[in-house]
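Single-structure report; data block below.
Every protein chain except one is present and positioned as in the full complex.
So that you can tell them apart, the chains are marked A and B in the order they are listed, and the count of residues begins at 1 in each.
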Amino acid sequence: MRFGLNRIDRVGVVVALIAAYGLVAPFALFRANRIVQGEGRSLFSALPPSLGAILLVLSAIAIVMALLRLPLFLKLLASLVMLAVLAFAIGNAAGFLTPEGNNYARVSPGSGFWLLSAAFALLATDCLARLRPPPWMRIAILTAIIAAIAFVLASGLWDGLSILKEYSSRADTFWLEAGRHVTLALGSLAVAAVVGIPLGILCHRVEPARSAILNLLNIVQTIPSIALFGILIGPLSWVAANVPGAADLGIRGIGMAPAFLALFLYSLLPMVANTVGGLAGVPAEANDAARGVGMTDRQRLTQVELPLAFPVILTGIRIVLVQNIGLATIAALIGGGGFGVFVFQGLGQTAMDLVLLGAVPTVTMAFAAAVILDAIVELVAPANAGSGTGRKEATA
Amino acid sequence: MRVGLSFLIRLAVLLALATFLARPEWFASLLRPLTENGAPPVYVQASLLSLTISHLLMVFAATIASTLVAVGLAILVTRESGREFLPLSRSLVNIGQTFPPVAVLALAVPMLGFGTWPTLIALFLYGLLPIFENTLTGLTTLPGPVMEAARGTGMTGWQRLIKVELPLAFPLILGGIRLSIVISLATATIGSTVAARTLGEVIIAGLQSNNLAFILQGGVVVAALAVLIYDTLVFAERLAAQRTGLNRTA
């Protein structure tokens, strides 16, 4: 009996419980139109009987595999296969449930689908966390998953799902807002890096400037994002109205300009703080040696300090990028565009599919950015991996 | 002397904040230049004081719940019986941190509807992460000789946790709570987009009616609360860290 218990994987128990509940919960939601309450459809009423049976059997096999102490790559494979099967099944459910020629009906994934997906995503995450794949492998896995999702989207398999129906009626705006979102997040990051890194070097070299600048930036971080976006409307309208040529450059009181400026201000603290932290973390012996061999201050900075501080500075960039992708959603409140447009429109119309159309790409982008930059940070700092003194503070 | 000065500044901020919340109309003339077309300079649809109290209550309720759950989970995954969950929980925390607060809030609405609950849940979930991460760091980076001595003196697992591990991790746990509160104070303002009663209401009213005075007063009150709470907790952490003599703060 003890032998038997030892062969059970405890994480597998959690996965199995979630998945088992997922199998009995409604697999898909059917709604007569986009804003009424949905009614749940179970696995067998949402799918053709043969497909429902296949999904049930495959789930059972995967659950048993999750429970046993099998080689991790085998479990990883099982969880990825299950996620692919679920992706296929939910696309099928949409076609199966939508009456022929009905354009108002909406089919969306139900709690059963989400729980099953969560269970197997959890299993995949656990396997990956225990396997500790090297950085390039993580980027490869991410790329493969994104390619797979892109393929499914292009194949039209999911076209019957409510979130894609929302997309198809807004395809043009979607890509326009996506472009704005990326511009806001990446553009403000670029400017923050160009300003923040030199500012960080200044803080490192000039003691009195350090606490003053860092305190000021800390206070900026405490201002709630929706307020900061709003507060900047005033000064920018004044600039647009009174500085010749400013309006021609696109500077206006509302729109992208205040959003861009607000994101830039939020980005400064992690940039400056990580630059200061990285430079402060340079070993005193390295600095001594650099002085000892006769380097000038400038040579010491470019040849010793900055290369050694680089991984920490890169960690700052990672924090800023993930934070900006999330914060850029707020820009929609002041007419700055971005995926937030769909989130807030959706909240206003109580159309949750529209909320998801904005939220899902945002979360995906933030997640992908985190995976890629974490991998890069690890690649540039193989020797002192994990020594980053990154401040992982987020702002709402 | 410098300590005295910065303390006086904070005291002044506290007094100004209290005065503004109790008698916002006294500040009307100050805020009037920020309004256009004779719009009201002070938000009157609801009392600022009651909005502030509701805002703080939400943040504190969510933080208390986050603290209990996050510390409990961190203890669980650092015990022998829960160690299998450690890699997974670490990854989940990392993934969770990439979720933008707005998205957490928006995704909570389909499940919970509009109002206080989705905001509370979003604050709770988002607040878990820094506390869990800090508690985990605190419990997994205890000095080896101290843990060796704790076993060597004959403490049971429970006694080690209560008498040594948690007290030594305490400053870091407090640091996690501080990050969590500051994030929640700001995130709660966004809660007003899903009809929660917070100071975000004032800011959003300002955005909708193009009234800079509203935006400013909502934003500054939240920022002042955040700075004051942040500094108080930093002070508490320093005291706690001094007592543990380990100088470990977040």
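Quick notes
Keep in mind that, in the parts below, contacts are C-beta pairs under 8 Å (C-beta built on N, C-alpha and C of every residue); 3 or more make two chains touch, one makes a residue touch a chain.
Just so it is clear, contacts and distances are computed from a predicted model.
One chain of the complex is hidden; its UniProt record names it "ATP-binding cassette domain-containing protein", one of "ATP-binding cassette domain-containing protein", "1,2-phenylacetyl-CoA epoxidase subunit B", "Heme-copper oxidase subunit III" or "Sulfur carrier protein ThiS".
The chain that is not displayed touches the following shown chains in the complete assembly: B.
Taking the complete complex into account, B:Gln159 is the one of B:Ser6, B:Ser47, B:Gln159 or B:Gln208 that touches the chain left out. When the missing chain is restored to the complex, the residue among B:Ala28, B:Val146 or B:Leu239 that touches it is B:Val146. By the touch criterion stated above, the residues of chain B touching the omitted chain are 143, 145-156, 159, 164, 167-168, 243-246.
By our rule, only the chains that are shown with their structure count from here on.
Computed from the mean C-alpha positions, the centre of chain A lies at a distance of 22 Å from the centre of chain B. Residue ranges of chain B in contact with chain A, taken from their complex: 34, 82, 84-85, 87-88, 90-92, 94-95, 97-103, 106-107, 109-110, 114, 130, 133, 179, 182-183, 185-190, 193-194, 199-200, 203-204, 206-207, 210, 212, 215-216, 218-220, 222-223, 226-227, 230.
By the touch criterion stated above, chain A contacts chain B in their complex at residues 9-11, 14, 122, 125-126, 128-130, 219, 222-228, 230-231, 233-234, 322, 325-327, 329-330, 333-334, 340, 343-344, 346-347, 350, 352, 355-356, 358-359, 362-363, 366-367, 369-370, 374, 392-396.
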